[in-house]
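What you see is the complex with one protein chain gone and the rest in place.
Per-chain residue numbering starts at 1, and chain names A and B are given in the order in which the chains are listed.
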Amino acid sequence: MREEMERDERVFVMGEDIGTRGGVFLATDGFLQKFGAERVIDTPLAESSIAGIALGAATSGMRPIAEMEFADFIWPVFNQIVGEAARVRYGTNGGLHVPLVLRAPYGGGVRGGLYHSQSVESFFAHVPGLKVVVPATPYDAKGLLKSAIRDDDPVVFLEHKRTYRLVRGEVPDEEYTLPIGVADVKLEGSDISVITYGLMLHHCIEAARELAKEGISVEVVDLRTLRPLDEATVLVSVRKTGKALVVHEDTRAVGIGAEVAATIAEKAFDRLDGPVTRLAGPDVPAMPFSPPLEEMFMLDSKNIADAVRTLARY
Amino acid sequence: MGDGNPDIATLKSPANKVGAIRLDAPRMLAMYTQMVRSRTLDERVWLLNRQGKVALMSSAQGHEAAQIATVHALRPGQDWFYTYYRDLAVVVALGVPFKEIMLGYMAKAGEPFSGARQFPCHGAYPKYHIVNPSNVVGTRIPQAVGAALAAKMRREGTVVIVYFGDGAASTGDCHEGMNFAAIHKLPVVFFCENNRYAISVPLSKQIAVSNVAARAEGYGMPGLTVDGTDVAAAYEATAEAAAKARAGHGPTLIEAMVERALPHTSDDDDRKYRSREEMEEVKRRDPLPILKRQLEAIGVLNVELDARICEAAKREVDEATEFGEAAPYPTTEGFYDHVYAPQGGAPSP
Partner (left out) sequence: MKIELPQVGQSVTEGTIGRWLKQVGQRVEKYAPLVEVLTDKVNMEMPSPVAGVLTRIVAQEGETVPMGAVIAEIAVAEEEQVITPPSAAKSGQMPADRIGTLLKNVAPMGPTGSGGPLMETAPSQAAPASAAPPLPPAPTAPEDGPTAPGRYSPVVQRLAAEHRVDLSKVKGTGIGGRVTRKDVEDAIQVKGGAAPPGEARPVAADEERMPLSPMRRIIAEHMVKSATQIPHVWSLVEADVTELAMRREALKEGFRAARGFPLTYLAFVLQAVAESLKEHPLLNSSWGGDAIILKKRVSIGIAVAAPSGLVVPVIRDADTKGIAALAQEVDSLTQKARKGFLALQDVQGGTFTVNNTGALGSVASNPLINYPQAAILTTEAIVKRPVVVNDTVAVRSMMNLVLGFDHRIMDGAEAGAFLQAVKRRLEAMGPETAVG
């Protein structure tokens, strides 16, 4: 963000507690001093207007980054993002467009309870006109965020809260971008494809390394972008392995896994050697607070390894 | 503007003082011409709906004075106009050709706001700085505030005006947008066209205070209520608000009291909720005869000139109607265009 704000003076950030506080997760620490209050805007507690104002600024030639303090508070912006931003280009026949990034920290396993743990991606990934990006590693986060800021369409950029602290990775200082809409094979394998994103990527890789000792060769595909979905990378992998397991933290029904599974069934049917399987969060309204209850909700590498073993034996 | 416009520059009537500011006679006559044109088009479209040729019409009849006055009080070509569904007279006053407007009502190919993807005059017409993105009331208010934020950041001296009805004034987006604009002293004019009905719900069931403008104080900006059937009152209020905004002194909420002469849309029947006596009163507050009488009183309009203006407007509307009817519907060729930026284009710098 800092590099992009230095690079392009049309880029500015707005959200709650992003100024003096530097963001509740310190994503904008020091920005206020560096860029000033006009480009680092502390907003009232009014999410819908954060998105709506950012949208208006975006159609007027700016490149705003609007921040939701937590994805759990994203619902008031649903109308401005889904009902409005996603449709501006289409509804004006290309007359206006919305270079807007909506950042939101999401995800559980942080003792966040019902209102600081939610996964919101599938609601937005349903919407043509939006792009939904979910990086899992620091390297991907930088490259994809830069691309999102430079993108001419609205991008919902979801960062898993647990990856802020849990995942450390190399982030080159130099300039680079990663393309939106391109998945990444994080681990190559031949027996089974595990398709995932976000925090679950790390659990999947852990499980895959464990399974390698048992002679099960797992290919781990990190979707990185949920809309547009990189069907090609998924299909190449599944055509190779013949088996697919989709893993996500978000609840199971009508989730990303369903979309990925349907795509595989439609386009790689005659390469399948087992049922396309989903491993996802349980269908309860949200993640409970107490540790054993939270643990019950969150998947880990053990759950994933078990699911892979079952499918591998099939 | 139509062929039948009188040559405004040749009208050398002395400036006439109406209200608190000087609205000169040529400008008043220009407003009148636009009002006649808008009304003629409005009436024709309503009839076309009854003939099954226009799917939907949301008439601006009764709102025209306020709408046209705001356009004259601002700087078309520089300032931005966030309109809503009842703003036909704004679109007319900004100069969008009738043929193009008619394409929108008939959902025909070449419609400039949205390629006939949206309801008439919805979408955007960047050439005229008109933005009217959606049918959801109130959503455009924070968007207009965002446009004003951009204008302020770029120090353009541009003002944004956002129009909305009394119904939209109840939305959370309205509150959030006004609050933010006031905090940051953004160059935006909030223009509420209060016709006292949110479809069928009367004002008494929308707000507990006497008027919408009373809310401005709560946000820390000036708010005033004007007679929206009087071009001069609306013009003066808007011009002052625009000047203040342009000078960096922040937003203003203007509430223009107007009349909705027809049902909410062509699908609505207001006989269920408005008495005929009330509608007689509405007719007495029709801004068109009011302005006509003002112009006649100061001697810049006579029967002959009025007939010329009306005849020109009818001819313009006739031509637009024939043009619209002869125009083809859009092909489905571009159906998938503009979902995202075109593929393969270089990333924006």
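Assume a residue touches a chain if its C-beta (ideal position, glycine included) is under 8 Å from a C-beta of that chain, and two chains touch if they have at least 3 such contacts.
All of these numbers come straight from a predicted model, not from anything done at the bench.
J.: Out of B:Asp24, B:Asp268, B:Glu296 or B:Glu319, which is the one that touches the chain we can't see?
T.: If we include the chain that is not displayed, B:Asp268 is the one touching it.
J.: Among B:Arg27, B:Arg44 or B:Lys152, which residue is in touch with the absent chain?
T.: Final answer for the missing-chain contact: B:Arg44.
J.: Touching the hidden chain in the complete assembly: which of B:Glu217, B:Glu281 or B:Glu322 does that?
T.: Considering the complete complex, B:Glu322 is the one touching the chain left out.
J.: When the complex is taken as a whole, what residues of subunit A touch the one chain not shown?
T.: 242, 269-275, 310, 313-314
J.: Name every residue on subunit B in touch with the hidden partner chain.
T.: 44, 47, 49-56, 58, 106-108, 119, 135, 263-269, 271, 322, 325-329
The rule is short, and it goes like this: only the chains that are shown with their structure count from here on.
J.: Within the complex, which stretch of subunit A touches subunit B?
T.: Against subunit B, the touching part of subunit A is residues 8, 12, 38-39, 41, 43-44, 46, 48-49, 51-62, 64, 76, 79-80, 83-84, 87-97, 99, 128-129, 131, 147, 150-153, 228.
J.: Which residues, counting only subunit B, touch subunit A once they are in their complex?
T.: These residues of subunit B touch subunit A: 80, 113-115, 117-118, 122-126, 131, 133-134, 136, 139, 141-151, 153-154, 172-173, 176-177, 179-180, 183-184, 337-341, 345, 347-349.
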